[in-house]
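There's a structure below that I have some questions on.
Every protein chain of the complex appears in place save one, which is left out.
Up next is chain A:
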């Protein structure tokens, strides 16, 4: 897959803030830039400000402060023009349940001012892209969760957008449906569509994103490629140990000396180290016997834990 990331800046956000009427600060001054052809992710737990950021990028939520330029235009003044050139996949499916699968695409194309013939032709192509050709005349209600998601994505592509915004694209889907969806998103990436996605799944962020920012409580706490982030904020490997109930607290103190860093979670202890097997040998040498021991590569989950002291999904 050859994806070229150009130097053209498609999105420039600086000191972006979103404060709701209730006084809640959802986004607390963030800066980021996005280049054409990139797959860019916002990783963070629920409530980190990801969706609020996405709504501002979608030009449906006014900024409370800061500036946001997309496709060379200020979002505050050029909402409709920008919206004409982006695609939005919201967190919850907002399909027209009273219409058939095909009709959903046909009517959505009209909202972009596209001609009927153009929409018809694109609808057929998009049905194929979303693997929904067989379901073209089915009512939306008859679709599975994964199919609905794919239709929502197909719908967001009807205007052939330059940027596709995906808010938690695979939340609530079963593993098989997720993998099919990821495969489709790879295809889009290969076709040169710039992707912006939010997720609280680290595997999703690792697989799809060229670059990502980690968000927590409305702020960006780290930025880089998945590999960079892991290299900078975590060790190469992680040793995960589980203990019988009650014993974890007693042993945790003794483990501290055996790794670069030790993280105690409610159900397990994580030992950050360069070489997990060596660390495990050291654990055994100390006559500590965990119920289970697992050596794995460090992931974005560990990055998040290091940066915020909390897990992504709780």
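We adopt the following convention: contacts are C-beta pairs under 8 Å (C-beta built on N, C-alpha and C of every residue); 3 or more make two chains touch, one makes a residue touch a chain; residues count from 1.
The criterion applied here is as follows: contacts and distances are computed from a predicted model.
**Student:** Just to verify: the chain that's not displayed, which of "carbamoyl-phosphate synthase (ammonia)", "Transport permease protein", "Zinc protease" or "PqqD family protein" does UniProt list as its protein name?
**Tutor:** Looking only at the record, the undisplayed chain corresponds to "Transport permease protein".
**Student:** One chain isn't shown here. Among A:29, A:45 or A:90, which residue touches it?
**Tutor:** A:90
**Student:** Going by the contact rule already stated, which one of A:75, A:159, A:199 or A:248 would touch the omitted chain in the full complex?
**Tutor:** A:159
**Student:** Going by the contact rule already stated, which one of A:62, A:145 or A:253 would touch the omitted chain in the full complex?
**Tutor:** A:62
**Student:** Identify the residue among A:14, A:67, A:187 or A:232 that touches the chain left out of the display.
**Tutor:** With A:14, A:67, A:187 or A:232 as choices, the missing chain is touched by A:187.
**Student:** Considering the whole complex, not just the chains shown, which residues of chain A touch the missing one?
**Tutor:** That gives, for chain A, the contact residues 20, 55, 58, 60-62, 79-81, 83-85, 88, 90, 92, 94-99, 103, 106-108, 110-114, 118, 125-126, 128-129, 155-157, 159-162, 187-188, 191-193.
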